[in-house]
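First the structure, in the form of structure tokens, and then the observations on it.
A single protein chain has been omitted from the complex, and every remaining protein chain is retained in its original position.
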Amino acid sequence: MTEGSGGQLGVGMVGHAFMGAVHSHAWRSAHRFFDLPMVPRLAVLGGRDLVRTKAAAAKYGFASVATDWREVVASDDVALVDICTPGDTHAEIAIAALAAGKHVLCEKPLANSVAEAEEMVAAATEAATRGVRSMVAFNYRRVPAIAYARKLVEEGRIGTVRHVRAVYLQDWLSDEQAPMAWRLRKDKAGSGALGDLGAHIVDATQYLVGDLLTGVAAVTNTFVHKRPTDTGELDDVTVDDAALFLGRFANGAVASFEATRFALGRKNAMRVEVNGSLGSIAFDFESMNELSYYDGSAGPSNGDAAGFRRILVTEPTHPYVGAWWPPGHLLGYEHTFTHEVVDLVRAIADGSDPRPSFADGLRVQRVLEAVERSADRGSAWTAIETGGSA
Amino acid sequence: MTEGSGGQLGVGMVGHAFMGAVHSHAWRSAHRFFDLPMVPRLAVLGGRDLVRTKAAAAKYGFASVATDWREVVASDDVALVDICTPGDTHAEIAIAALAAGKHVLCEKPLANSVAEAEEMVAAATEAATRGVRSMVAFNYRRVPAIAYARKLVEEGRIGTVRHVRAVYLQDWLSDEQAPMAWRLRKDKAGSGALGDLGAHIVDATQYLVGDLLTGVAAVTNTFVHKRPTDTGELDDVTVDDAALFLGRFANGAVASFEATRFALGRKNAMRVEVNGSLGSIAFDFESMNELSYYDGSAGPSNGDAAGFRRILVTEPTHPYVGAWWPPGHLLGYEHTFTHEVVDLVRAIADGSDPRPSFADGLRVQRVLEAVERSADRGSAWTAIETGGSA
Amino acid sequence: MTEGSGGQLGVGMVGHAFMGAVHSHAWRSAHRFFDLPMVPRLAVLGGRDLVRTKAAAAKYGFASVATDWREVVASDDVALVDICTPGDTHAEIAIAALAAGKHVLCEKPLANSVAEAEEMVAAATEAATRGVRSMVAFNYRRVPAIAYARKLVEEGRIGTVRHVRAVYLQDWLSDEQAPMAWRLRKDKAGSGALGDLGAHIVDATQYLVGDLLTGVAAVTNTFVHKRPTDTGELDDVTVDDAALFLGRFANGAVASFEATRFALGRKNAMRVEVNGSLGSIAFDFESMNELSYYDGSAGPSNGDAAGFRRILVTEPTHPYVGAWWPPGHLLGYEHTFTHEVVDLVRAIADGSDPRPSFADGLRVQRVLEAVERSADRGSAWTAIETGGSA
Partner (left out) sequence: MTEGSGGQLGVGMVGHAFMGAVHSHAWRSAHRFFDLPMVPRLAVLGGRDLVRTKAAAAKYGFASVATDWREVVASDDVALVDICTPGDTHAEIAIAALAAGKHVLCEKPLANSVAEAEEMVAAATEAATRGVRSMVAFNYRRVPAIAYARKLVEEGRIGTVRHVRAVYLQDWLSDEQAPMAWRLRKDKAGSGALGDLGAHIVDATQYLVGDLLTGVAAVTNTFVHKRPTDTGELDDVTVDDAALFLGRFANGAVASFEATRFALGRKNAMRVEVNGSLGSIAFDFESMNELSYYDGSAGPSNGDAAGFRRILVTEPTHPYVGAWWPPGHLLGYEHTFTHEVVDLVRAIADGSDPRPSFADGLRVQRVLEAVERSADRGSAWTAIETGGSA
């Protein structure tokens, strides 16, 4: 591991599309705003096409390139492997990297199946005994508003949780002529809206509530079964376009979830609402710097001034915010990745296990699998193995 | 029937609590703002307690009182019976009234069971052959914003419907010490949040979409099982506190529903969103004078100016609004009942069958029953007999 | 006065257009929801055109009509004269009515000039010594959210007021072809947006703050100078289309006001924001059931949960609301008039002077006149005689 040498942390990244762009920005920026024990250094970028990978490396600031992910994992310059590829490759790369003693940051969903995810957890658990760390990139935990909401829940500000409702609505497939893509193939993506969007709201709500889903009843749907490829031919969509499910948390709360890419007009509406016995919180990623909070603890006596308050989560006392700008000067999507990197680097340096762990990723995977099984069995209630707390 | 004599329509009302107050206001006000073929006259108010019924009659403006609903039905002054009692009495009163040749306006849900609702539909169908009309009081169809949304859907402005999501959130039971009430007893209310709130969103979405639900998968929950009565003793809550269900419409749209009285901070959040292939609409009763509408029909070419627009549904061209105030001068909850009465009186006068009909009420009842059955059977998918279009 | 006989209050109304419709609804409805010491009775409706006045009387429920306002004032059936005519007639009718011992409710603005308003105040002051009451119809004081905001200010919840900003935005003149109307003639209306809309926000802010404006600097503008009449000819617009002014309150707060009918898309956006040393409040009539309130009293220590809260002013503990519906069931524009009538009838019965008084109306008139003088003198600061507290 190179993190010891010169206080730098050599980063090898596999994949350089959307996630590669945002992850590399995070690696470049984290130490500019936060005090980090090690300075990330963009060492090697891995991609299959040499020309495009070189272009991306120049753009993102990587020192070198590789056309095989194994080179990235093997490189002496690399202390951490950042996996930004489609889900079908996560397990193989992550397990190899951990075996090679490299810390791993892995994009979500953790894997395309529970079996793969379990292998990854086993590898991560073993690696941790050697001081090798791993994290799954559920970046929404690092939205300041969500991290702050978690703090409110943890402090008991909303009391016992009774209701969770979460949706993740996009609309980029709403047009029936939108082209075929790897995200629409089950063999690459594992599932459709469920794994892409549903995974985020499952992780975010389990994190927020501090509890795990114990069962679900689900409906999935594919609205458009064939889409044009680059060549103009039609290809089969083999994943869900939308997934809806009801659930129960271990503590007794009831929950409702929906993930879709067909909600015309909703661009990135990742919304969560939690109602407790003393208060409620609500969040919408399309207004990601805000948290709605209803303080119902005062009861009827002074309830006449109660109302959902719009908290601009931009105060220096809010999670992560102190490193940035004055109140009311908004943060954006990419900051969530910067925060993720900050926490990961700090965990590596102080020898602690960062969250969300691969085990957290497995917990999400189990929910996704239960959703698919329930949908296949006429929405029948499907229990989820939790095996521990959130 | 007295509607012929002097152009008046004698109204007999049974029940004088919350619904009695708002219905009588509607009967008093309708002809002050709308041109009606007959002027409603508040003839007889029925209630079991003479003193309280007399007080209510004075307050509401009824000419006389009765302590047995049979007197109301039998009165020569009564051409229409308005049923504002708990659900367990609807069938008996409505069927008797229709048999007596009295038009009927019946509060929702239509009945406490599908069997009762079917009997009511049979009675209504037979009565219609005699020119006797019946209507179930799903007043939310008469919110101008919802009526206008229906118009947009009907005109094809949002294309093929793909997603329906509806919640009805209140919080008046959130406090565990809130007292016992008839709405919490299965024998009186039939069900809890399901029949009280869920019925509204089932009817509203079936109306909006112009289609019927063909099946559901459901979860229900009771958070607080015992509540204090007037005497301080604890009594059993025998209904659901919350009902969540997924569904499919006949045309293929997927849907999600939730009704609860435990969503702390939400006072009357009856919310509906519909996503179609060309546009979307969204509504929240807490902002009942507004409709959100996304016009996605222009496609990517001029999509850069697309966005959910907040339509203030207060223009004279909007449904019902021309009878009231200038643009931006809001209407309230009670107006929906006035509009209901206007449409009912006009239907009676011109010999047409008003909507929502008892058959519409039965369609809702079948959904509610399917929800309960699904919840009892581990959320298993439960088909709904539709037997005709919406 | 007839209020003594049989507990009724005979109402004579002059004018039957928009204001006549909403006032008569208030008179009809007040005792149906509130306990009143006297029941209003719609006795005589005055209007110049017999046919149209008879039609209006039938619609509104008046017992008789008159084609001269003097008949209304003189009628033995009339204990209270409700003046719903354009501003140029207010002084004459009100003074005559008060002289005749009739209580007066007068639409706003109180008059078309300070001189007239002063005469009216003198008449009202003298009449009060005889037990004859008068009120000017600034109905926005009776919006529950504004009445509640006043309560918060009065209780010191926002501390010392530093900033007041108020706009009243409409758009019905935005179209250059919109027809000529009496509201566009200085001789009838006194002024344009200033008297029609500006008067409301001057009264509402003086009421809310509990303080008076001591000076203003103003700009007025007429965007469209000629408009078509019924005959198609062009006629001169002789009033302002928009009035903007800055001001200072006696306590030192600075203020900004704008009234216009050219704010395209704004239908009835009467908006007020007040920032104090401990909190802030904000209101928009287009969401009239809501109040925004920022509680800044906790200071930095727990400021991380601070935010403008959206209070749904629909709780039974909120002003006027207990008489109506459950929480979250909205009220509309017309309710403000019902509340006005309730307070007026109660004041008459218990022998107190209702507010806003004619003196309050004069205070507004003085501000309006100062605005016009400042605009005429190059926006020069123009002091306002206050002569007493709000």
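Things worth noting here:
For reference, chains read A, B and C in written order, and residue numbers begin at 1 within each chain.
Going forward, contacts are C-beta pairs under 8 Å (C-beta built on N, C-alpha and C of every residue); 3 or more make two chains touch, one makes a residue touch a chain.
Worth saying up front: this structure is predicted, and the values here are computed from it rather than measured.
The residue from C:Thr53, C:Ser191, C:Ser280 or C:Thr386 that touches the chain not shown here is C:Ser280. In the complete complex, the hidden chain is touched by one of A:Ala74, A:Ala122, A:Ala250 or A:Leu330, namely A:Leu330.
Touching residues on subunit C toward the chain that is not drawn are 158, 162-163, 165, 167, 171, 174-176, 217-219, 221, 223, 242, 244-246, 248, 252, 254, 256, 258, 260, 262-266, 273, 275-280, 294, 296, 299-300, 306-308, 374, 378-381. Where subunit A meets the missing chain, the touching residues are 18, 21-22, 24-25, 28-29, 32, 59-61, 170, 172, 266-269, 285-289, 312, 314, 325-335. Looking at subunit B, the residues touching the absent chain are 148, 152, 157, 291, 293, 295, 300, 303-312, 315, 317-318.
Following the convention adopted for this analysis, only the chains that are shown with their structure count from here on.
Distance from the subunit B centre to the subunit C centre is 36 Å, each centre being the mean of its Cα atoms.
Residue positions of subunit B with contacts to 2 or more other chains are 266.
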